[in-house]
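Here's the structure we're looking at; comments come further down.
Left out: one protein chain. Kept in place: all the others.
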Amino acid sequence: MTADAQNDPAVRRAQEERLRAVWEAPKGWFFRWTDCNNNRVGNWYVLTAFAFMLFAGVLALIMRTQLAAPENDLVSASTFNQLFTLHGSMMMFLFAVPMFEAVSIILLPSLLGARDLPFPRLSAFGYWSFLIGGVFVAGSIFFNAAPDGGWFMYPPLTTRKDLSGLGADIWMLGLSFIEVSSVAAAVELIVGVLKCRPPGMRLNLMPLYAWYILVVAVMILFAFPPLIAGDVLFEMERLLDWPFFDAARGGDPLLWQHLFWIFGHPEVYIIFLPSIALFAMLVPTFARRHLLGYPWIVLAAVGTAFLSFGLWVHHMFATGLPKISLAFFSAASQAVVIPTGVQIFCFLATLWAGRVVWSTPLLYATGSLAIFVIGGLTGVMVAVVPFDWQAHDTYFVVAHLHYVLIGGTLLPLFAGLYYYWPLVTGKKLSDRLGRTAFWIMFVGANLTFFPMHFSGLMGMPRRVFTYPAELGIGGLNLASTAGAYLFAAGVALVVIDLALSPTRPKARRNPWEAGTLEWLTLPNSENWGTRSIPLIESRYPIWDQPGFVRNVDEGRYFLPDAEEGRRETIVTTVLDARPLQVVRLGTPSVKPMLTAVALGGVFILTTYHLYWLALLSGLATLALVLAWLWTGTAEIPEKPCKPIGHGLELPLYLSGPSSSGWWAMFITMMADATAFSGLVFGYYFYWTVHPAFPPSGAGLDGPGIAWPMVALGLTLASWAATVAAREVHARGRVALARMLLVAAPLASLGGLAAGLAGPWSTGLDPTLHVYPAIVWTLAIWTTAHNGIGAIMQVYTLARSLAGRMTPTHDADLRNITVFQHFLALTAIVTYLTIGWFPEVA
Amino acid sequence: MKRGLRDRVRALRVTLWTLIIPPTLWAAHFLFSYLWAAVRCAKLGSFADSPAAFAIGTVLALVLIALAGILAHIQSRIPGDPPPHESGTDVDRVRFLAKATLLLSGLSFAGVVFTAMPVLFLQDCR
Partner (left out) sequence: MYKYKVGARRVRRCEKGVMRRARRIFGAMAATLLIAGCNRHQSALAPFGAEAEQVRHLTLVLVVGSVVILVALAGLWVAAVRAPEGRLSHKGGMRLVLVLGALVPTLVLFALLLYALPMMRPRPVSRADLRITVTGEQFWWRVAYQPAGTPPVTAANEVRIPVGRTVAFQLKASDVIHSFWIPGLAGKMDMIPGRTNELVVRADVPGRYRGACTEFCGLSHARMALDVVAMEPAAFDRWLALQRRPAAPAPARGQALFAENGCAGCHTVRGTGALGTIGPDLTHFGSRLRVAAGTLPMETEAIARFIRKPDDAKPGARMPAFPHLPPDDARQIATYLQGLQ
């Protein structure tokens, strides 16, 4: 196949037929939902998140109505508490984060000229998990069982069973489930950006959206796991009475606050940066020039990501920590403003230098920046500790955070909606309705939230279901309520605009005359993504590379065909996007959906204390995951290589650090290690708050040093056996590798038994005091990983025996070795902490 | 001699991992500051008896960040392709990563200075 061959229209038509057949969406009332193509799944994802946003918005309207006048009694205190808890939780977990992931699932492949993301079935799994978990959490309000402890769920209010009901479990377990799907999406997006770029798209040519998504996905990897660790401790206390947050038994409510806000503050930037990423795409389009200061934007994204992890105590300024600790976080909170300022000035300079074409998306972008800047300025104010002591937990903060989130997430998303609607549907939205809606929302948002600055400083705490008339804030609250309805009217107008879209004619291709890759999409787009995978030589290839669009359309670049009837895309190197492999992608399957249902079952059944059914559901999850992996991954191709055009021939199979599967394992384990470090932080946190830790007394004797060291030795032996198996296997000594893969799981299971034997043999009672509880938790965490490691080793052995893994096709073995590296590290930290540290402390 | 050094610096490999060295140093210094004060306050009731540890840690962080910045600065001026250095060549890719690293060094440097300020104003654990 040469470029000349593409001159023949008949050849091109035949290629298109084959591509169409390969990428055809499944049909039928049920099977259409088994699709995993990024367009389809992305659209479901966006619509679901949008629906959750509208639902949470209605909850807010009910709250605002209740607060319209002092001493109002529209809803009871109990209902009101459920309303604000669910409003905050849903907007964060069911709207902002999933929405960014959803938009990225739609946009990323076309931005990167890829046919799909590397793990389409994982996207589908993430979506179904999100839907099940979201409906479970949101639906609870119809049964008057919604969580009512605030979106931050501070114990002991939420862990004491006499003070909080099922709602707390629904929050913890339902949202943990969604956190798992968020981490899954993060893995998908990171691997997508790093490994699935088109040839020639070096790091310095990457669209800025991809840079931001990379940064944000990495942030998710480090921000969500501490919350998952907190969730684990929280549910252990609720379900098993392990006293992590019970001060009477050595626990400390502040540990939850640390773990929650280590998640919670980066979370703010996790949902803000993708919106800035949308600006970084649309500002150059409407300034008709390259974005000024590309490295500056990368600086800002990476810098914000780092600094945002040094801000968490900024939510705990009033908890009585030493002032010196608060001051460190105050300093970091000021420093994080710098990169934000840089981004705004990059956009400003670009508009200044370019020829501005005024448009609805740009109007939204401008308006949201105005609102965001006000929120940012009040953000600097609350970063100043003495001011925050007044403003904290009052309506001032409600005003601040809504300015930030409306200006930094919601309105930018509407900007993105008006900008990218033609990309998704081929049609433009109405400029008139869009601009009217913008002004209604802009006035509404300011009328709602500006007066709250005053009601807060005038003594109105947050999360109150009513307030006395004597505070003199009735007028301010009435204004806020009026503004909320105005804002809702604006949102309704946008919804009407969307609903009218099917009646409108198709727009032309690339209606905004943008320069970036995603605008190759045709108004009647095909499922296959890009016609051929282009060679990139510029940041704005449509503007800068002559004949670019025609060459792509006529299949003159790479991989214009699907000869073997397989879904394929190109894997490239991380830095310079040199082509490495043609990877075969997952096809529609019912397994991701079933896995999501089974895993959802584990969380939901546990909520209702149906432990045996939950265990069954867990086993079903395991079986489904194994079946999914067995049939769908590391498949040995029918031939080693295939040509992709222009004389290039790429392998169809890769293993180790250059493959996408290895990266997915590595990234997942980074998240796992972060969650683990949250638990370790817990152990040493308790050490700092107790004068004597470990404490002494009956039932409080530590696990000793012998058993932990045996467990450590066995776990390291299992690790060594796996590494050795990988090495000898690669040298063709399959039999020896298989023997090692028999020994490794045995050592791992031995490590499991010995790890639990320590605390078991000394009779540590985890309900007595927090020390036994945290020791047991660390031991269980590590030994559970021993168990998972053993399953992986047996799986790999089975792959080898079944002929699905050979010395040249050893991705499975290389991937489980990554797991073993992390397990070894986990075991070293755990057993030194619980076995050795008490000896030296 | 000097020229040789510069060329050797320019030949250093630049990757995504080197890009995050300066902010990682900031993070390490931040964590060190926080843990130093928090653990000493919790266990001893005071933290400022021996500020030497803190001063050394801060100076070390600043020096390392400055060093990373200087290396990045040299690398960001590798001659080769014409300005504005936005094309898909080896040199421009290196220059981009080096420039971003340089900017991150600046931010991290300011971040460390910000983090060090509280110790000048607050001396007890209240």
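Which chain is which? They are A and B, in the order written, and residues in each are numbered from 1.
Here, a residue touches a chain if its C-beta (ideal position, glycine included) is under 8 Å from a C-beta of that chain, and two chains touch if they have at least 3 such contacts.
Just so it is clear, the structure is predicted and the values come from calculations on it, not from any experiment.
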Missing chain: touched chains present in the view: A, B
Residue touching the undisplayed chain, where the options are A:A138, A:I338 or A:A757: A:I338
Chain not shown: contacting residue from A:A168, A:C346, A:L712 or A:V818: A:C346
Given A:V41, A:L131 or A:L254, the one touching the chain that is not displayed: A:L254
Touch with the omitted chain, as defined above, among A:C36, A:M53, A:V385 or A:L423: A:V385
Interface with the unshown chain - residue positions in chain A: 76-78, 81, 149-150, 154, 156-157, 160, 163, 247-248, 251-254, 288-289, 292-293, 296, 318-320, 323, 326-327, 330-331, 334-335, 337-338, 341-342, 344-346, 348-356, 358, 366, 369-370, 373-374, 377-378, 380-381, 384-394, 446, 450-451, 454, 457-459, 461-476, 479
Contact set of chain B toward the excluded chain (per top definition): 84, 106, 110, 113-114, 117-118, 120-122, 126
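Convention: only the chains that are shown with their structure count from here on.
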Approximate Å spacing (C-alpha centroids) for the pair chain A, chain B: 28
Chain A-facing residues of chain B, complex: 15-16, 19-20, 23-24, 26-27, 30, 33-34, 37-39, 41-43, 47, 86-88, 90, 92-93, 95-97, 99-100, 103-104, 107-108, 110-111, 114-115, 117-119, 121-122, 124-126
Touching residues (chain side chain A, partner chain B) in the complex: 200-205, 290, 294-296, 298-299, 302-303, 306-307, 309-310, 321-325, 327-332, 334-335, 338-339, 536-539, 574-576, 688-689
